[in-house]
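Heads up, one of the protein chains got dropped from this complex, but the rest are sitting where they should.
Then we have subunit A:
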Amino acid sequence: MTMRLMDGSEAIVEAAIQAGLRFYAGYPMSPATELLEYMAEKLPHHEGVCINAATEIEGINMALGAAAGGFRAASGSCGQGLALMQEAIAEAALNETPIVIFNMARNQQDYFQATRGGGWGDYRTITLAPKDLHEAVEHAQLAFHLADKYRVPVIFMGDNLLARTQMGTTLPQLDLAPLPPKDWQLDGTSGGTGKSRQIWTFGCGKTNDPGPGPSKHWERIAAKFDAIAEVEARYEEGFTDDAETLVVAFGSGGKFVEHVVREMRADGHKVGYFRPVTLWPYPGEALERASQGCKRVLVFELNAGQMIDDVRLNVHDRKLVKAIGGVSFDESGLNLGPLMDATVIRERIELAIHGASK
């Protein structure tokens, strides 16, 4: 493919369709709206379907139906829209339906919702938080791969910077290992054979082939998430070998922090950065190692303190951890606020360093 200039939302949609997405159902909500618009425009040209759902609840349940039929399916929204989907996200985890949920978030107050979830049961959601559009195009592909590989819901956590920034891209394709056929899909062909298929949260199976039942089924699901946590944590770090100050941030915030840390390094400061690429599984062991020997671990996030819990859980001395972010919106309440700014971030890092040395 030749290089094209695209809106972030368009690039993400193109990458998802390249990855095999064939069904999307969503409901408009800024800044996730453009994603829906591009899905509606493009999917019908790829033997796909995009439905303008009446509610977020309806949309994600439609996606569950398409995914149960064996197709790559997704829904999307942001913030409160994701909140409405939580029951269905939990259901997808517990009945093992692979779906992708695009959260084009308004800022970074979606961290708890993505990593802890608001649904019922012992489940987690793999959450990919790209720092920029180049990574977002990769994550749009990786999300479907991981969803199918483990039969789990995967959250793609973007924001309005990703959704609305333009980028020239060739949409490079990830080289992902082939996956086994979906022998569990509901294609309607096995009725009356004694081997009819079933997707069911309670895992009781059929009369002639009983399943493990709810307790054992949910125990197995929980063990599956433990296994995913062992191998799927992704992260990026820089200058952590000799850093006295480590700054932890995710998503677009991670990109800003990386830039600021490079600037400060050039000016001779012993600063490093650490960015969880997956918010769940959280790259805790990597953070523990990266923060060894640091005098302080600063957490930059545009919320009142959500990821900081995971940082405290993983740094060897939680007293080293300090928040340098905060709630920050623009006047509309719909977009990232003035805190997402390299100059401001640098001021806060320097204040934390110098304040500590006084």
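As a convention for this text, a residue touches a chain if its C-beta (ideal position, glycine included) is under 8 Å from a C-beta of that chain, and two chains touch if they have at least 3 such contacts; residues count from 1.
Basically, contacts and distances are computed from a predicted model.
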Per UniProt record, name of the chain withheld from view ["protein-glutamate O-methyltransferase", "SGNH/GDSL hydrolase family protein", "Multiple sugar transport system permease protein" or "2-oxoglutarate ferredoxin oxidoreductase subunit beta"]: "2-oxoglutarate ferredoxin oxidoreductase subunit beta"
Which of A:35, A:67, A:126 or A:340 contacts the chain that the document leaves out: A:67
Listed residues A:186, A:334 or A:352, member touching the removed chain: A:186
Sole residue of A:33, A:201 or A:335 that reaches the chain not shown, by the stated touch rule: A:201
Absent-chain interface as seen on subunit A, which is shown: 22-23, 25, 49, 51, 53-55, 57-59, 61-71, 73, 87-88, 91, 95, 186-194, 196-202, 204-208, 210
